[in-house]
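Note that this complex is displayed minus one protein chain, with the remaining chains in position.
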Amino acid sequence: MRRGGVGDPGAGNPTTALGIMGLVPDPPGEVLSGSVLFEGQDLLQLPEKNMREIRGGKISMIFQDPMTSLNPVMTVGEQIAEVVLLHSRMSKQEARKKAMEMLEQVGIPGGRCDDYPHQFSGGMKQRVMIAIALACSPELLIADEPTTALDVTIQAQVLELMRNLKREYGTSLILITHDLGVVAKICDKVAVVYAGEIIEYGTLEDIYTDKRHPYTIGLFDSLPDIENEAAELKVIQGMVPDPSNLPEGCKFHPRCPYAQEGCKHGRVEPVQISETHMVRCGRFRSGEV
Amino acid sequence: MLKYIIKRLLWIIPVLIGVTVIVFTILYFSPGDPAYLALGDNATPEAVEAYRVEMGINGTYWERLGRTLLGLLKGDLGISYRSRTPVLDELIVRFKVTFNISAWSIILGILLGIFFGIISALKQNTVWDSLATGCALFGISMPMFWQGLMLILIFSVWLGWLPASGYGDSWKQMVMPVIALGVNSSATIMRTTRSSMLEVMRQDYIRTAKAKGQSYWMVVLRHALRNAMIPIVTVIGLQLGVLLAGSIVTEAIFSVAGVGKYLVDSLNARDYAAVQGCVLLIAFVSAILNLIVDVIYTYIDPRMKTMYESAKVFHLPKKGAKSSV
Amino acid sequence: MAEILRVEELTKYFATKKGTLHAVDGVSFSVEEGKTLGIVGESGCGKSTLGRVILHLHQRTGGRIVFQGKDISDVTPAQLKELRKDMQIIFQDPYASLNPRMSIGEIIAEPLKIYKLYPSKEERQKKVREIMDVVGLAERTYSLYPHELDGGRRQRVGIARALILNPRLIVCDEPVSALDVSIQAQILNLMMELQRERNLTYLFITHNLSVVKHISDDITVMYLGQMVEKAGASEIFAHQYHPYTKALISAIPQPKYNAPDQQIILKGEITSPINVTKSCRFAPRCIYAKPECFEREPQLEEISKDHFVKCHFVREINGL
Partner (left out) sequence: MKKHSMLSEIWRRFRKNHHAVVGLAVLVLFVLIAVFAEQLAPFGYDDQDASRAMIAPCMEYPFGTDNLGRDVLSRLIYGSRYSLSIGFLAVGISVLTGGFLGVIAAYYPKLDNIIMRCMDLFMAIPQMLLAMCIVTALGSSLFNLMLAVGLSSTPKFARVVRASVLATREQEFVEAARAIGAGNWRIILHHILPNSISSLIVQATLAMAGAIISASALSFLGFGIQAPMPEWGAMLSAGRKYIRTQAYLTVIPGLAIMVVVYALNVVGDGLRDCLDPRLKK
């Protein structure tokens, strides 16, 4: 299963990912309530020690900025071998061999195992991150804007690589991005996040051909279309809200063209509009649309 | 790498020449004539001239400067006006003392500084942190000479545990000078360690290490500490110079016959050859120590190695030369 | 329509430790007044340097720049100052391009002070408020500082600063790539509106192909300091002839369900044009590369009307 989380930066999706991994910086952040079920286990209830076994072993992560996500004073080989040693019974030599294998897998000559991160380009570093993430054949891979910092042609290479490896390793993927194009290329299901809430969730087809939430619609409309000419781009009015000062009621109502009095108060519950498609918008609850 | 070290060693030569010129010039224009100081005000002009020739301080500024530099190239630091013995011999004896004390001090400083720095950073905003940072602030605010006197007051005058002065008769004589010098450095090293650790712990690669499932202490030791060491090593390098200068004060307080005390006495006696020798020795030792620190750098930070191998020797690596592209 | 800017064989080399970096190497084009030329390329292709060389923010190494019919390749400092009234720039990073120690009003008014255009403070303030209104900045932001504004508003400040001298040409260096998707559209609309109202000419530098298509009349694709393809905006999206352009356009992920997957995945990495040899610079990554490509540098060739391509085998590859 592949799921894409879409939303403007600050919409809260990277924090969700860190929450799953139990990596929310504390202080200032703390997960207040809720549960994260992974293979039937609630990760939030799991003691730190067990959580460590899951991290990097069963669930691993790729971060947005490959430039800063690798330790500058360790060779890439050491950094891949580290995760292998942590989650398997391999010896150091075996781990090193595995590290070289992983490098080859992501398209880097294994001989570069003893090089340091600063000797690689951005795209290569992201490949190394992927090698680290996949080294223990995890069941779930969380990728947080994995290609945002890369050039288009390099992005295409990395996405292709991720897609192939995912198939090969049978890994589920949660992809967090603001790029609707990347989602369309790689995901099966999509959750659109706004101000910390999933406001629309469904299959790729649901979201791309039958979008319902005004924010989702606005998001698609504000993209310049490569195939059609439009004189003026449609815009979502206003700004992304400050996460520490969210509006009451529907979080989107100050920017929503359809906002009514009822949107300003109370919690908006999600509405299931088809078997696979969920929307969190007051207009669907009242059966207006 | 070897090429880089050789280049740096060669660079020490012009530095020493430059330092000689600076110190020589400053001292040349100092008031007080060493010849009259040595022979008394009533000395005959002939005796003064003879003394000057003997000490090599006759002639014009340029002649004397030339002679000093030539001597330097031959490894001759001149003759002490007071004792009429070669300055170099005097210095070698005394340098051993100073080196001994300084070495113990920096070891003390590094151990205390790094240990408390790490504790303080990891326990940020706790009582331990406030306590450690508070102590460090006191440490850097205490004048070293006062600290030395307070040690004497407490440990010799009141408690009578340690001798107040001297060197070489017992290890007890070393304790207070080492503490006086070391505590000061440890305060500076502690502050740097703390801020560097805090900075490093915020980095993305620490998050990566945690995401691998690495335990907290392994993340700290394997990933954070080595990165945090980069600025710490710089500060330790700077502290070595500070320490050599600090020995001037401590040696004066504890009556240790080291380079520092020799320098102060020589300055007071207008024994300029000896002063010049001391300054040169200290500059030379600092340069060598800095080189060692820079070499250690490349082991900690592989980026530096790449830079050294391609960079021109005069480029100061620590400042991170920014290209204009 | 009158030509406002022409650039001939413009080059800019930087001396680096590793050798000479050919940041811009023999670029020629011309732009007509009131039009937008999009300059597209990936990091290190020299597109930002090109913009800065035209504005004399970098000294050029060779070539000619003709602006409003005058050769401005070599100018005295005084001439340059006059010239800058007519040529302005909008920067990529609205956080870094505004002095954090100056208020919005001061930032926008600075050009007026430098050119002593409105000596009285009242007039100057009036002018600043006028331009703030034009770019959609609220009155109250006048005395705020940059860090008190969000990215979109800061970029409006950057635009206001560029517009206040009434320039003819504006170099836009990735003006929307640091902004959120929903804010991007607001700024692009503003820029297009301003262009229509004031007959501005834009040199729009970006790596984002969908943005550039939206705003440009003509598009130039650059690779490692050289132009590899140049054509009208719709033409280039309809027919790409250069293998790099093909890959670049196919690499844009389409935000569409079941978009046909015909991506060309390039091999290798983007390098930097240091110590270049006489060859096609794209050859090491090109799927069609032949030995000849490594030996001889191709020339820019007009394949169809106003459509230029720099490739030895453009006809073979495209079956022309």
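Lettered A, B and C in written order, each chain numbered from 1.
The rule we apply is simple: a contact is a pair of C-beta atoms (placed from the backbone, for glycine too) under 8 Å apart; a residue touches a chain by one contact, two chains touch by 3 or more.
Just so it is clear, the structure is predicted and the values come from calculations on it, not from any experiment.
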| task | Quick one: jot down which shown chains the absent chain touches. | result | B, C
| query | Of B:Val242, B:Val256 or B:Met304, which residue touches the hidden chain? | reply | B:Val242
| field | Among C:Ser30, C:Ser143 or C:Asn258, residue touching the chain not depicted | value | C:Ser143
| Which listed residue, B:Met1, B:Val15 or B:Leu73, touches the chain dropped from view? | B:Val15
| field | Candidates B:Leu9, B:Ala47, B:Val93 or B:Leu137 - the one touching the absent chain | value | B:Leu137
| note | Against the hidden chain, chain B presents residues 15, 18-19, 22-23, 26-27, 29-31, 137-138, 140-146, 149-150, 152-153, 157, 241-242, 244-246, 248-249, 252, 263-264, 267-268, 275, 278-279, 282-283, 286-287, 314, 319, 322, 324
| Positions on chain C contacted by the hidden chain, ascending | 52, 55, 57, 80-81, 84-85, 88-89, 91-93, 96-103, 105-106, 110-111, 114-115, 143, 145, 147, 158, 161, 165
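Simple rule for what comes next: only the chains that are shown with their structure count from here on.
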| Given the contact rule stated at the top, which pair of chains has the most C-beta pairs in contact? | A-C
| remark: At the largest C-alpha centroid distance from chain A we find chain B
| field | Where chain A and chain C are represented by their mean Cα positions, the distance between them in whole Å | value | 31
| request: Could you list the positions in chain A whose residues touch two or more of the other chains? | output: none
| request: Could you list the positions in chain C whose residues touch two or more of the other chains? | output: none
| query | Quick one: in the complex, what on chain A touches chain B? | reply | 21, 23, 52-57, 60-61, 63, 65, 68-74, 82-83, 86-87, 116, 118-119, 129, 132
| said: If we count contacts the way the header does, which residues on chain C are in touch with chain A in the complex? | reply: 42-43, 150, 152, 180-186, 188-189, 192, 207, 209-211, 213-214, 234, 237, 247-259, 261, 263, 265-266, 269-270
| note | Residue set of chain A touching chain C in the complex reads 8-10, 121, 123-124, 151-157, 159-160, 178-185, 204-205, 208-209, 218-220, 222-227, 229-230, 232-236, 239-240
